[in-house]
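What follows is a single structure, written as structure tokens, with notes after it.
Now for subunit A:
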Amino acid sequence: MHILLLLHLTILFVFPPLLLGIIGKTKAFFAGRIGPPLLQPYFDIFKLMHKESVYSVTTNWIFMAAPMVSTAAILAAGTLMPLADFKPPIQFWGDMVLFVYLFALARFVIVLAALDTGSSLEGMGASREATFGCLSEITMFLNLTILALLSRSLSLSEIFLGGLSSSWLQVGPVLILVVVSFFLILLVENSRVPIDDPETHLELTMIHEVIVLDHSGIDLAYVLYGKAVKLFLFASMLVSVIITFRVHDFLIDTAFFFFELIVFAVLIGIVESTMARLRLNKVPYLLFSAFIFSIFGFTVILVRGGH
Partner candidate 1 sequence: MLIFLLFFPLVTGGLVFVLREQESRNRMLLFTALLHSACVFSFWKFTPAVSLNGFLGLDALGLLVLSVISILFLMVSFYLMGYFKGESDISHRIFITFLLFFLSFMTLVTLSRHFGLLLIGIEATTLCSVPLINFVKTRQSIEATWKFLTICLVGIALALLGTYFLAVSGIDNVQSLFIDKLLDHAKELSLPWLKMSVIFLLIGCGTKMGLAPMHTWLPDAHSQAPSPVSALLSGCLLNCAFLSILRVGQVCHAAGQTQFFSSMFILLGIISLGVAYVFILGQEDYKRLFAYSSVEHMGILAIGIGLGGIGIYGALLHMINNAFTKGIAFLVTGNLYKQYHSKKASEVRGVLRSYPITGIFLLAAFLAVSAVPPFGTFISELMILYAAVAGHHYWVVFFYSLFLALIFMGIADIVLKMTNSYESPARGPQGCPMNATVSQPPKESLSMVLPILFLIVLVLILGVYIPPFLDDILQKAAGLLGGGR
Partner candidate 2 sequence: MNVWLDAILILVVILGLFIVASTRLGTMIKIFSWQSLLLGCVPFLMYAQNMEFYIIIVSLVAIVLRGLIMPYFLFWAIRHVSIRTEIRPFIGLGATLLLSGLSIVSSFLLASKLVFPISISSDMLIPSSFSLIIMGFLLLVGRTKAISQVVGYLVLENGIFLFAILLLRKMPLLVEMGILLDLFIAAVVMGIVVNHISAEFNNTDTTALATLKD
């Protein structure tokens, strides 16, 4: 049993940067380039670990603590989330709420750190991040509530480990709504392309990237790593909603799970290479539609009394 928990943690800690690598490779492929090696994110993080951090004189301990706290919060959220058939190390009734709020905590400290620098650009980015964050958080909660209603459980491990197995047959259309809404939220939360361009270096147009501009060295490594883990968690959550089918063979299921994740990363890469970034003032509309999708599904489930 302990071996399984250990395996869960290993996947959680080791696998995430690979997703970023796959996305980068896909985008390079579509742009007709060879692109960085698949393991480039690992190299980046490793390199940054060995660099010195530079702190502005106007900052205080909040700025220094933020990257660590946020990464820790995201990893803690990861310990609540089942991956493939691995049970999470921690599970209790209602961990769903904690899960969402750990992400909120991660965002909160990063925003605080951005404000702490006193830079006007970072303040702007912080306000955007907070605005979009509060819109996406509601939707996230609604989506999880729908899943909870469908699987009659408030615990992530029960929802994703078999709780939804019959739902696709009963309320498939509603689950499609949830999936679409989840996908939009994923793009927003992880500042992917139609919302935010992770590659850009024009501060005025950035959302997430601009608030971590002042971090350097190991702090930046933390931020990068935390971002990768967050993307990984969202992706695995979405994948477990979409594909509830299991052959009940431990190895095959696990391998299939990784395969799904990789396909998903390629999908994100395709979306990023085929779409242009939205104008900033259009982003709320995207969030509104995600919200409406999920509240639509929520109402349907509520009126029918769940299953």
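As a selection rule, all candidates are chains of the complex that A comes from, given by their letters.
General observations
One rule holds for everything that comes next: a residue touches a chain if its C-beta (ideal position, glycine included) is under 8 Å from a C-beta of that chain, and two chains touch if they have at least 3 such contacts; residues count from 1.
Keep in mind that this is a model prediction, so the values were computed, not measured.
Here subunit A touches just one chain among 1 or 2 in this complex, the one numbered 2. Taken together, the subunit A residues at the contact with candidate 2 in this complex read 169-174, 176-177, 284-285, 288-289, 291-293, 295-296, 299-300, 302-304.
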